[in-house]
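Omission of a single protein chain aside, the complex is shown with its protein chains in their original locations.
And now, subunit A:
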């Protein structure tokens, strides 16, 4: 295992700063009202919800999510058709226009957390990183509410 030396750290910091300057869009992303439901054990997938707001002047595209909590996190979308049948599928990339927001809410878009590494316990929270097409990341802390929670207020 190599230790990070001070010059290396300096280089990394410079790199981070430089890439930060090069970003277009994702630095203007603000995430509000993040929440998730507690899980029963680790066998069932979890779900997290939030509002992803683009306060910038350019469209941003959410390309993926990651979290130490789950091996396979993915944005999914639930849909209910005219016959009342619900289905769920990966949502793919999500583009958010300037001044608009993507709403991840029950019954629609959600962060589906597959292959949980540990149970989601009410009262805990976990980091969730959103990755954007400009190379920028936004990490949010997602509070875990009860299984029967209906919104960020519980």
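Details
The rule we apply is simple: a contact is a pair of C-beta atoms (placed from the backbone, for glycine too) under 8 Å apart; a residue touches a chain by one contact, two chains touch by 3 or more; residues count from 1.
In this section, contacts and distances are computed from a predicted model.
Its UniProt record calls the unshown chain "SCO family protein", which is the correct pick from "cytochrome-c oxidase", "NADH-quinone oxidoreductase subunit H", "SCO family protein" or "Xanthine dehydrogenase YagT iron-sulfur-binding subunit". Residue-wise, the contact with the chain that is not shown comes from A:106, picked out of A:92, A:106 or A:127. Interface residues of subunit A with the unshown chain, by the touch rule above, are 37, 40, 43-47, 72, 74, 76, 78, 80, 83-88, 90, 106-107, 110, 112-115, 146-150.
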